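Handing you this structure, nothing more for now.
Here is chain A:
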Amino acid sequence: MIDEQTPLPGIAQGMIAVTRRDLLQAWKRPGDVLNPLFFFAMVATLFPLAVGPSSEQLAFSGPGVLWVAALLATLLSLNGLFWSDFEDGSLEQLLVSPLPLPALALGKTIAHWLTSGLPLVLVSPVLAVTYRLPVAVTGILMLTLTLGTISLSLLGSVGAALTVGLHRGAALLSLLILPLAMPLLVFGARTVSFAAAGDATGAGIYFLAAYAVLALSLAPFATAAALRISIE
Partner candidate 1 sequence: MDGMSMGEYGPYVWTSFALTALVLLICDWRARWRQRQVYRDIEVRIKALEDEH
Partner candidate 2 sequence: MHKLASPPHFYQIAPRMVPWFVVPGLLLIAYGSYAGLFLAPPDYQQGDAFRIIYVHVPSAYLSISAYMVMAISAGIGLIWRMKLAHAVAAGAAPLGAWFTFLALITGSIWGRPMWGTWWEWGDPRLMSELLMLFLYFGYMALRAAIDDPAKADKASAVLALVGAVNVPIIHFSVEWWSSLHQGPTLIREGGPAIDTNMLYPLLAMILGFTLVFAALLLRRVRSEVLYRERRTHWVKEMILSAEGRR
């Protein structure tokens, strides 16, 4: 059904097929989506337990804590990005597909964001309330988390591709991705803090948006290269 004269729909169709397949798999195994979410909530819960529940402290540290929790939860979910496909051999099928591998990798990454980043963003207001963040600040929190988790999914897909199938790949993935994710954390969390203090948030949002665009244009190719190297 793919028309030779219009190759572009073929690529998009292939990408959508990959994304849909991953979404279906997540639907069948809701734990894969829920576990990182619970982790997110747990980490956000641990901080007041460890540091004390004083209101000023919470509101002050809220943006940072929530951002770190989101970062760690995303790392948790990144492990599974290529794992199940690696186990059942469908990853190799992707590699021999006539469709360009970067597009297919992007398809999987989109599915990953929809099942990990997006839920985090949607749950964050609930946690923001517990941290006494005002509504306007929560809006900025959600915006920065959206841009940030998109970048994390993209950046993380490269790390996941490099470590797929490795012994203790999960720990290695975290070690590889965390230093690279630092700029996202810094700009994301501090921008939300600025919003809380009433300062301008434009610079931070622009940075996060620019980073996401850069990641979108480069990561799929790096992921594809890494997949070929890991699986050959």
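Here, contacts are C-beta pairs under 8 Å (C-beta built on N, C-alpha and C of every residue); 3 or more make two chains touch, one makes a residue touch a chain; residues count from 1.
How were these picked? Simply put, all candidates are chains of the complex that A comes from, given by their letters.
Computed from a predicted structure; not experimentally measured.
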Open item on the list: Please state which of the candidates 1 or 2 is in contact with chain A in this complex.
Closed with: 2
Task: In the complex, chain A residues that touch candidate 2 - done: 158, 162-163, 166-169, 172, 175-176, 178-180, 182-183, 186-187, 190, 211, 218, 222, 225-226, 229-230, 232
